[in-house]
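Left out: one protein chain. Kept in place: all the others.
Up next, chain A:
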Amino acid sequence: MITRPDDGHDFDPDDPLTVLLRPDPDYLALTPGRYEQLRRGAARRRMLRVAVGVGLSGVVAALVALPLYLAEPGSPAAPVTPLAPPPAGRPSTGPTSSLPTPAPATTRPTKDATARSTTRPTATPGAPTTAVPTAAAPPRTTPTPTTTAPPRTGGAPAPRMMDPRR
């Protein structure tokens, strides 16, 4: 590699490059009051930079914290769902094993299943107003017509028909 040691002053004086690289002796005079003006402007920029830095770090912290905060409510619901299928696993084990992963789909059947199966024992300690009407109304209405209707329809005229005629 052919490079001369360079101290910057080993030019040929006739070289036009010497003129080009010679620092210019021209000076521009200082203007009064400009120093204070520049210092104030620099201080303002420093403050602005600090404010922007603080603001950006706050935004970054919020962006990091927000997903963590939003992810928190989903995590406690997940462990509840696996506990529900075993007691209600009576109708079908195959499909229910794949269903428990979504939280809302499994909680509703488990409430219904538990309500149907355990409304009678838990009716007294739990809230009776919500569990009793929903769980008790359909079974009470359905069994009563089925049990009473055939005897009433079939049984009532029969004795009446039988009794007056006989």
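Please note the rule applied: a residue touches a chain if its C-beta (ideal position, glycine included) is under 8 Å from a C-beta of that chain, and two chains touch if they have at least 3 such contacts; residues count from 1.
Assume contacts and distances are computed from a predicted model.
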{"item": "Chain left out of the displayed complex - its UniProt protein name, from \"RNA polymerase sigma factor\", \"Phosphoribosylformylglycinamidine synthase subunit PurS\", \"NADH-quinone oxidoreductase subunit H\" or \"Spore germination protein KC\"", "value": "\"RNA polymerase sigma factor\""}
{"item": "Where the unshown chain meets chain A, residue by residue", "value": "1, 3-8, 15-17, 19-31, 34-35, 38-39, 41-43, 45-46, 49"}
